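Mind looking over this structure? Questions follow.
The complex appears here without one of its protein chains, the remainder shown in place.
What follows is chain A.
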């Protein structure tokens, strides 16, 4: 079978092609994990390999993936028959930390472990996650090695650090949450990696360096670092760099504080690699990466009278190539493209992207569901992807009147909006993602479902990120939500969807078909092995 580039393929013989799928490499035991041992959360866990629920699986016990025979496609875009054949590598470091406490699986995850953001770096080698407890965990992709030909490119924990601490604002008598809202990687310019992480108020620049050599053979100090008795020193030696266990060191290089009155919802690094912007509900600031005591306000939509406030900024991003262009989205469903060359304060947009309201669909909730929760430029820079409550839309930068493509994520919720308003689910902010070639878009939904839409074939698929359906080497089975009427065997009815299990944060590897899905406190990494094997 020949792969076609940029797309997913279904393999009917997936149950036989286990050799195509890499065996899911178990997370290394703490002893074997050479990296940042003291920072690795695995180090604190008992060595309980093989037990379901600890996230470790022995290599030998790859389960029979016979469940991967997929039902024929019907309805919802003719997608059912496994357009995506994705092998699974499940990483669940967070749950492992939780489960160490009690042997049985905890029903409710610790709030601090809830993942709040996921981001690949520019090469895809590193994957950073932030959580509600202010921690950042970075995963690194293992390079292919000849020793274990099957373990190509699994992600292992690289580093863990506490990025933000809870703070208390004494003026307002309010707590400032330490939850990491966004992480953005800086393009790598030397051996070190850098990333920006932000909570509601403060942005921090972290530098991640590796140390794998240590000087030995000092003249004045002995191995433990104590000063030598000079009388014992008879000859001089030159200290030599000797290899040591890899240590990953993380240090905060800059702290950009006091720039925002309202809660920061997004940050974006400019293509000039010198500046970045941070957006809160009413203002957007431009920072220089080297200057922490000054920022420039480039957008301000705060009305003179707060009583007149009807619209807030929900997301923003710099154009990937044009360092003067950026876009921000609003709670009324509009996008504004601004050019920083036009004026110092970009209150006047260069382009306004807004879709006229559909009068037949109008309800009291129309505005709420039109609020854009995420906006992402395509890698090409030609398109924008937006997510509102029920749809994802692709916009062409050259056309402001309406999006060029609209995809329904979970239209079956349209009749349930009142209940979703009551339980606040209607305010959930889902993110969206492009794949590397801008041909497939992905977003999350409820019940741990996530959706992918192929823009070329117009096919879509619903997949589930759950422990039960994510055995190693298993092909993800497409799911279907039935809305009354005919119900097939594995369908889930709308009323039995679990609205506490929402996939808000997803990320796509910049080049390959690897996706990272954050489901509450679990991180799932799925790889489409088929294509990568063919090369």
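Throughout what follows, contacts are C-beta pairs under 8 Å (C-beta built on N, C-alpha and C of every residue); 3 or more make two chains touch, one makes a residue touch a chain; residues count from 1.
Throughout what follows, contacts and distances are computed from a predicted model.
Taken from the listed names "Large ribosomal subunit protein uL4m", "Beta-hexosaminidase", "Cell division cycle associated 4" or "Multifunctional methyltransferase subunit TRM112-like protein", the protein name that UniProt assigns to the chain not shown is "Cell division cycle associated 4".
Checked against the full complex, the candidates A:131, A:154 or A:281 give a single residue touching the omitted chain, namely A:281.
The residue from A:425, A:482 or A:511 that touches the chain not shown here is A:425. Interface with the hidden chain, as seen from chain A, comprises residues 171-175, 177, 200, 261-263, 265, 281-282, 306-307, 309-312, 314, 331, 359-365, 367-368, 371, 414-425, 427, 495, 498-500.
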